[in-house]
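Apart from one protein chain that is not included, each protein chain of the complex appears where it belongs.
The chains carry the letters A, B and C, assigned in the order they are written, with residues numbered from 1 in each.
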Amino acid sequence: MIVAMEQKATEEQIDNVIEKLVDLGFNVHRTTGVVQTILAGVGTPSSFEVADFEVMSGVEKAHRISSPYKLAGRDFRPEGTVIHFANGVTIGGKEVVMMAGPCSVESREQIFKSAELVKAAGAQFLRGGAFKPRSSPYSFQGMGLEALKLLREAGDKFGLLITSEVMEISQIDVMLPYIDVFQVGARNMQNFNLLRELGQVRKPILLKRGIAATIEELLLSAEYILAGGNYEVMLCERGIRTFETYTRNTMDISAIPVVQKLSHLPMIADPSHGTGRRDKVAPMARASVAAGCDGLIIEVHPNPDKAMSDGAQSLSPEQFAKLVPELRIIATAVGRTIA
Amino acid sequence: MIVAMEQKATEEQIDNVIEKLVDLGFNVHRTTGVVQTILAGVGTPSSFEVADFEVMSGVEKAHRISSPYKLAGRDFRPEGTVIHFANGVTIGGKEVVMMAGPCSVESREQIFKSAELVKAAGAQFLRGGAFKPRSSPYSFQGMGLEALKLLREAGDKFGLLITSEVMEISQIDVMLPYIDVFQVGARNMQNFNLLRELGQVRKPILLKRGIAATIEELLLSAEYILAGGNYEVMLCERGIRTFETYTRNTMDISAIPVVQKLSHLPMIADPSHGTGRRDKVAPMARASVAAGCDGLIIEVHPNPDKAMSDGAQSLSPEQFAKLVPELRIIATAVGRTIA
Amino acid sequence: MIVAMEQKATEEQIDNVIEKLVDLGFNVHRTTGVVQTILAGVGTPSSFEVADFEVMSGVEKAHRISSPYKLAGRDFRPEGTVIHFANGVTIGGKEVVMMAGPCSVESREQIFKSAELVKAAGAQFLRGGAFKPRSSPYSFQGMGLEALKLLREAGDKFGLLITSEVMEISQIDVMLPYIDVFQVGARNMQNFNLLRELGQVRKPILLKRGIAATIEELLLSAEYILAGGNYEVMLCERGIRTFETYTRNTMDISAIPVVQKLSHLPMIADPSHGTGRRDKVAPMARASVAAGCDGLIIEVHPNPDKAMSDGAQSLSPEQFAKLVPELRIIATAVGRTIA
Partner (left out) sequence: MIVAMEQKATEEQIDNVIEKLVDLGFNVHRTTGVVQTILAGVGTPSSFEVADFEVMSGVEKAHRISSPYKLAGRDFRPEGTVIHFANGVTIGGKEVVMMAGPCSVESREQIFKSAELVKAAGAQFLRGGAFKPRSSPYSFQGMGLEALKLLREAGDKFGLLITSEVMEISQIDVMLPYIDVFQVGARNMQNFNLLRELGQVRKPILLKRGIAATIEELLLSAEYILAGGNYEVMLCERGIRTFETYTRNTMDISAIPVVQKLSHLPMIADPSHGTGRRDKVAPMARASVAAGCDGLIIEVHPNPDKAMSDGAQSLSPEQFAKLVPELRIIATAVGRTIA
């Protein structure tokens, strides 16, 4: 913690800041310059707010020096986290994994067809939504438990791991028997009660970045899960909200190498939500692999034009099958492989 | 729904769009211009996605014409919604209401002192957080049920209505006996399961705008509550996330008159979260009243420097007492009153 | 300048940072903590880049402590800058000034009518564009020199000071005889060659914030003008670009008190460009005065529906005449007056 005092700060104001730093558990080093005094708080108090210092009388600026997250930081596990699944698939190692499937599970036929097609194209995971609260109260809201059962059945038949989104604490136990990875959607990235519960679970979590979340906030949300004892967390870039409206979101590809520098957790890319437009999914999937992502999650639907949700951003099976070989070439350029 | 076809669109592509419009329940009007064909879908299907048209072959652009919300729209109740409370206070009428109190309930002494002070300064509502999941897992997390009891007791003693934030469906029943208005925080603006449940409740809801939410999305979230039968909803501007970092958020004051034009629901302003800095709360509170808001919600703490959360944005009781008379003058300029 | 080293930083890496700091002219204070080393560079080198430190090996974070601007900072002139005009009008004092007029000068009749009407309603300044390069090459581009002459003539006839936008260095000398205040538009806020030339001029400058400019960048642009010796600079909030599209820009009202804290320069508000919509100009003008601005610049056109540019955001003379008395009431709430 660094606090730079205003040029005209009084000794009393400086003392107040020192006192507050000491109260929080910092050791304070004071540097008195010709124009201003700088106070460095050294130590690791469990919790404090930079803003509390910024509004104190006589303070010009305050800066946090240490990261607000500990367990999610790269220093905690410099070699990187690798998540292992029973069938030998790993995430965070040399392999770039492919997760694919429809936005929502709509029927047995649709999800089995999806599973067959994405497996054939090279995916290791089948994705599909069971609970789909939508931004309009008048839209399709998902098949619930039935969807989970179909996912598991399709996964078992075609040798695919299953990932699906959890939206509420009450759904955790319902989902546990059927899925291999819990997805936390962008809107729940700061649903801290849910994150805390997922810290108690012993299945991997795929935590998506909120559309207005900084990378630091994403890591702080991961910290909630890790702090509960669940260390198998992967993060996911899926687009942030900017002034550009041509694409639904602006996919922040640079977040991939940034997260990999700051954290030891694997980084997945979601070009479907990242762009919201089918014809932009392939270029952004390729860009993500080129930037070094550990996996992709892509919406693929047997018949995108008839999809009950997110059809506009779903690839057809043919488009997905054409994309994977391109990704394999790109993976070699960055020293990775795609099965 | 308007779909503009590309100049080079084929008849087959045009027919596909027409078919999709008809399938959704639209009547289609076709305008064939020299350079391009335009299709107008007239009617009110319950749900459709503009993006589904934008990715169709031969389509240049697609636009939604009618609002995606109905019950929240100004047309539904042109005279505006006025919410009445048992003690005669109204929101959405001529009066601009004041809601004030600490971020979190910290102790009996703190909340009773807060209630006494904000009442004396002119507030009609006491605010205070009971459940406080924070962005860091290492921060103070709230007093829970005990906080609710203290709020009610303090409110009754000093003649104040009570508002507190609900964060989960399971908290609704717990809170119901103690509060007069449920607040939904910015992070839950699109927690549609929670919104749906609040549609079943018979107490007013104060729905805050998400930091990355457009005004249209805010109204669509209100629609969820209204669609459940609870028409006593007020909306709240509390700052959006932009590139400017000096303030914690950028308070979108223009959202106040915009919402009031588009919707019949009352519009509250929260300059505390809107700025995140104590010294900017008063100017932004004044600006909000000048722009025509129906109420203010302001964090006031008996001793902001010792607050357990959000101290940096909390006013001292003296600052709040100085602000209210300024607001009264401004209210007269816009034909409103402050008690 | 503060540089926080990574936990695992080597002595060699620390030495490299110290050397770079010393090379730039800093005195270096080193704080060696249990977990990390922090280096404080004390002094005032004329120029350096924080980013140059952030990419050095072993560096976790680097922070600028002192403001990158000096002359524009509040410390330079704590009492605030007041700009005096020949006719007794002042900007930055107790009075809140009104600048009004059409986007573009279109004809003698139009600008004389505008002058008469805004004067009657209470304005001290007539505004009007002479050079109008527009975002489409197919739009009206302004009347040039003829417009300047008409502005001056209308100003002299009705007792109004004149402000108009300068877009290029070559226009400075052309404009000098006709105007009282040079406006620098948002798109030129970082046209540093133009700013440098305006530093040589002996007429006041109204510098508008760019739509993607932080407050710090606005002050740094002002520094360019001040560094040239022209201290009569006023700044202007006119909306920033955000994800919200209902309004053309999001007007950052909080920038008014923020600039007034950080700088001694007067702060003007432009609710016309700030919103882009006629019906939002009045509420945002009121909000700006309530937040403490030193002046307003508002587009007013005798017949907005027939304006050749920016008609959508221009008030009618009746709307402006109705607004000013409301502003007078609000000004009293903040200890200011409007003539």
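One rule holds in what follows: a residue touches a chain if its C-beta (ideal position, glycine included) is under 8 Å from a C-beta of that chain, and two chains touch if they have at least 3 such contacts.
Computed from a prediction, not measured in an experiment: that's the story for all the values here.
Among A:I240, A:I297 or A:L315, only A:I240 touches the chain left out of the display.
In the complete assembly, the contact with the undisplayed chain comes from C:I169, out of C:V35, C:A120, C:I169 or C:A339. Looking at chain C, the residues touching the absent chain are 20, 46-47, 49, 51-52, 54-56, 68, 133-140, 167-169, 187-188, 190-193, 196, 210-212, 217, 220-221, 223-224, 227, 241, 248, 276-279, 305, 311-313.
Residue-level contact of chain B with the missing chain is found at 2, 4, 6-8, 27, 29, 31, 33-36, 38, 40, 42-44, 60-61, 63, 65-67, 75, 241-243, 245. Residues 212, 214-216, 240, 242-247, 250-258, 261, 274-275, 279-280, 283-284, 286-292, 326-327, 329-330, 332-334 are the ones on chain A that touch the missing chain.
Assume only the chains that are shown with their structure count from here on.
Farthest chain from chain A (centres taken as the mean of C-alpha atoms): C. The rotation that brings the Cα trace of chain B onto that of chain C spans 180°, given to the nearest 5. Closest to the protein's overall CA centre, chain by chain, comes B. The distance from the centre of chain B to the centre of chain C, with each centre set as the mean of the Cα atoms, comes to 31 Å. Distance from the chain A centre to the chain C centre is 39 Å, each centre being the mean of its Cα atoms. Looking at chain A, residues 241 sit in touch with two or more other chains.
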